[in-house]
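Attaching a single structure in structure tokens format; questions to follow.
Every protein chain of the complex appears in place save one, which is left out.
By written order: A, B and C. Residues from 1 in each chain.
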Amino acid sequence: MTDDWARDWAGDPNGHPLQCLAPDGQLVRPDLPRPADDVVRAALRLMLLSRALDQRCTTLQRQGRIGLYAPVLGQEAAVVGSHLAIDPAVDWLVPASREQPAMLRHGWPLDRLLASLLGRTEAARIPDDVKMLPRQQSIATQLPHAVGIAWASSIRGLGGVTLAYCGDGATSEGDFHEACNLAGVMRVPLVLVIINNQYAISTPVSKQTRAGRLADRARGYGFPGVAVDGNDLLAVYEVTRQAVLRARAGQGPTMIEAVTYRVGFHNTSDNPSLYRDPAEVLEATAHDPVARLSAYALQAGLVNQDALDAHEIEVRAEIDAALERALSYPAPGPDEIFRHVFGD
Amino acid sequence: MTDDWARDWAGDPNGHPLQCLAPDGQLVRPDLPRPADDVVRAALRLMLLSRALDQRCTTLQRQGRIGLYAPVLGQEAAVVGSHLAIDPAVDWLVPASREQPAMLRHGWPLDRLLASLLGRTEAARIPDDVKMLPRQQSIATQLPHAVGIAWASSIRGLGGVTLAYCGDGATSEGDFHEACNLAGVMRVPLVLVIINNQYAISTPVSKQTRAGRLADRARGYGFPGVAVDGNDLLAVYEVTRQAVLRARAGQGPTMIEAVTYRVGFHNTSDNPSLYRDPAEVLEATAHDPVARLSAYALQAGLVNQDALDAHEIEVRAEIDAALERALSYPAPGPDEIFRHVFGD
Amino acid sequence: MGADRELNLLQAIRAALTDAMDDSDRVVVLGQDVGRLGGVFRVTEGLDDRFPGRVFDTPLAEAAIVGASVGLAIGGLVPVAEVQFLGFLHQAFHQVTQQLARYRFRSRGRFHLPVTIRAPYGGGLRMPEFHADSLEAQLANTPGLKVFAPAFPDDGYALLRAAIRDPDPVVFLEPQRLYRSVRGPVRFDTFAEAGLGARLRREGDDLLLVSWGPTVHTCLAAADELQDLHGVRSAVLDLRVLSPIDRDGLCEAAASRKRVVVVHEGVRTAGLGAEIVATLQELLPGTISLPILRVTAPDSPYPPGRLEDAFLPSSDKVVEAALQAVSRP
Partner (left out) sequence: MGADRELNLLQAIRAALTDAMDDSDRVVVLGQDVGRLGGVFRVTEGLDDRFPGRVFDTPLAEAAIVGASVGLAIGGLVPVAEVQFLGFLHQAFHQVTQQLARYRFRSRGRFHLPVTIRAPYGGGLRMPEFHADSLEAQLANTPGLKVFAPAFPDDGYALLRAAIRDPDPVVFLEPQRLYRSVRGPVRFDTFAEAGLGARLRREGDDLLLVSWGPTVHTCLAAADELQDLHGVRSAVLDLRVLSPIDRDGLCEAAASRKRVVVVHEGVRTAGLGAEIVATLQELLPGTISLPILRVTAPDSPYPPGRLEDAFLPSSDKVVEAALQAVSRP
């Protein structure tokens, strides 16, 4: 039974999230395949870039230079680990809204992403050869789109896989259900990653659902669901890699619940201190995904501290340069509101 | 774990539908409680009434005297068995659309039900003291209503239970999901009976979902789900009775999947021969719920053949009399379309 | 394709689907019961056999049908989705208004959605609740969406072919009571010449009756009665495309006749008739004789059974309004 496949393979009949790296970076599942060294290096670099981008964009918003911004702080392993398992050349990315590092790796240039935050709408357009949907502001509505894209690729025999993201809150929407059920019926090549960061704005997942594990929902759609430690890049990568293999082999969708924590605010207009205990946040930072992967990589000799320090500087420079380019793009004129309503 | 509660109790870890009576009426689960004798007698009588009503209404439709009619033929045990487990004086009934015997037992007089089919809208009004919603023509939309009613009774501490019905097709709608999830979160006293009659118009359940059992969905909402042989009145009654006990005890919702078969057409405008094999229907009639319960009742000496024959005649007479009353009610005048839009 | 033929509306729609699927293997059909059964009205009958692997029975989930169509289009296909009855498009309304209608605008042209949503609608068949609602005003209030409504078999073919070819999303409204009750010639090879403009279905110099879909026939019946019993010569304008409205065609037909009555099955308040009135008084101030009367359903939910006869605009009500309009100096 496909569902058991996932459980057996995840090695935990009780459905505890799969973990490969302990919080201190120790490898606890040497029995499972590990990513190639340069995958780990790429992951580290992308996670550092993401973190620097969150910082910079928050500052820009505080300066009134951009509008609302939603950081991915603390969720980097869940997003980067899953995206590293797909191939942007043939696979589709269907983001929710805060998966910036996935959008960047998929091919949306950093200056274009920044342009979108600066309201330079035309410059922010996703390049024609990048197989990615724009951010979605209507929760869970992207999921039927993802199913349709995956379905089209199986109808057309294209072989691409669709990687879609949604949050824990999104799992309560009717669209989540209708999309998952259709994906199961049509056996589409879809990998759905639920980023369970414990909150939907102020609503904790305990008020969102009484389900023990969101991944349990998959059984009701006839495909496998796996819960994984979302702060553990190795675990997320391996689970997603397996799901992508299934999808490419025509075995249909997989649901992955990446259990992580929204360390930052919901977005720049939110004040989490109104609804959650600082102690809880402190506790969560002990599970920091970047620290965990860094520790592993250092111990495994994949990087050294100097290289990490160099990364920190590089990514800031990269953001500076991209921001400069982004600012050089024209701001939209008023006539933009009449364009692209219909084709001509 | 609540989910296991249901499985253990249903006595089948593989989730095969619980069966108490074999198709020939033999008792196969003597270990489980059995309904009181007069419950069985009441069930038989109501099932016979339902069957006669289906016949009569089909004839009336063919004669052009009523509009569309949707029979419950073949599903009587699922509907009657579940409804017999609630108390119309304190509990709410939220029907889908074809659960006529449940509506009747809940207190909607037969002549009123017939009046609704005759378009005598005012006469068809549900009496003020009958805790029942009207038929729902928009699939699955009644489920959030049922959750709200159950929620209100727990907020107000009234102690009533809400029994809601939906079909297998309805389980694909977003409203099914949103309702179930909210019911779980708020732990409302709800018993949801999914009448899995294998079809949504022409769509077989195999095209509706890839889920092995619809009852498996309950786990993803954090409450128990049980699959039961929907043609086995004893099994349906006992499962529902247990679910009602849980609800009254404040233990929250239960999902029951009653596995049965739509022996008749979807409604009087449907022609099933266009999409399903007569052999399949023939096979299904071998599981006829009325024959099964009759055989059991005769063997158990709860009724004799004369009583059953008498019933057949009584229920027809009952329908004749009710139809006469229904026809005596005034047909609505054109001004009815302006009334009851708002209160005055 | 091929020579012109006499068909009923349902046959014309089926022919358009067949020819569109023949023309391009990118065209796929999806919806509830559209496969083996051929839909509850049999519109898609035979397509599954003729185009194996391109006709899909979906689960009972309208938001998934519309939302997946968005994805199918982005994935390179041309989906023609059936919503079993227009009333149930509200189950998918968020996918229609937020997603289907806005993808081109949101993506600044990176994505456009050649999606057609077909839906039966309108009264006269004693349907259950929600099965006869007319929601065209709400769809016309949604920028980025096109709305077509055929009243005759020629448009059942021409407008559906145009909808499927359209690079942008079109909601195609099928008047269910006309499926088999209206027959007429259908032009296959030359359908494109029909264009997307409003079209006079009857000539007449005294008065203009403006309508679309099922009530075009109500207007034609009224026009006959007006002619025969009252000597009033009324023209009937079939709007055909409800969004974007053909303002030029509308004004041209109205200007020369001055007296206008708008007829629709949708409820009165904030119905599409109000837009037509507002448009005419804006673009032809002083030309049109006032008031421009609206003959519509009242502001009530769609009623059950025989009550729909009192609810729907009848030719009597149209005649009455028309006589009022012409009686003014």
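Here, a contact is a pair of C-beta atoms (placed from the backbone, for glycine too) under 8 Å apart; a residue touches a chain by one contact, two chains touch by 3 or more.
Small disclaimer: the values here were computed from a predicted structure and weren't measured.
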item: From A:Gly169, A:Pro224, A:Gly264 or A:Pro289, residue that would touch the chain that is not displayed; value: A:Gly169
item: Touch criterion as defined above, residue of C:Leu7, C:Met21, C:Val55 or C:Ile292 at the omitted chain; value: C:Ile292
item: Touch criterion as defined above, residue of C:His90, C:Arg126, C:Arg183 or C:His230 at the omitted chain; value: C:His90
item: Residues of chain C in contact with the chain not shown; value: 87-88, 90-91, 93-94, 97-98, 101-102, 105-106, 129-130, 137-138, 140-141, 143-144, 243-245, 266-267, 269-275, 277-279, 281-283, 285-286, 290-294, 298-301, 303
item: Chain not shown, touching residues in chain A; value: 67-68, 119, 121, 137-140, 169-170, 172-175, 200-203, 207-209, 269, 274-275, 331-332, 334, 336-338, 341
item: In chain B, positions touching the absent partner; value: 92, 121-122, 124-126, 128, 133-134, 138, 141, 143-153, 155-156, 174-175, 178-179, 181-182, 185-186, 339-343
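We adopt the following convention: only the chains that are shown with their structure count from here on.
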item: By count of C-beta pairs in contact, the leading pair of chains; value: A-C
item: Centroid comparison with chain C (C-alpha atoms), farthest chain; value: A
item: Whole-Å gap separating chain B and chain C, where each centre is the average of the chain's CA atoms; value: 38
item: Set of chain A residues in contact with two or more other chains; value: 174-175, 178, 181, 185
item: Shared interface positions of chain C, touching two or more other chains; value: 59, 61, 63-64
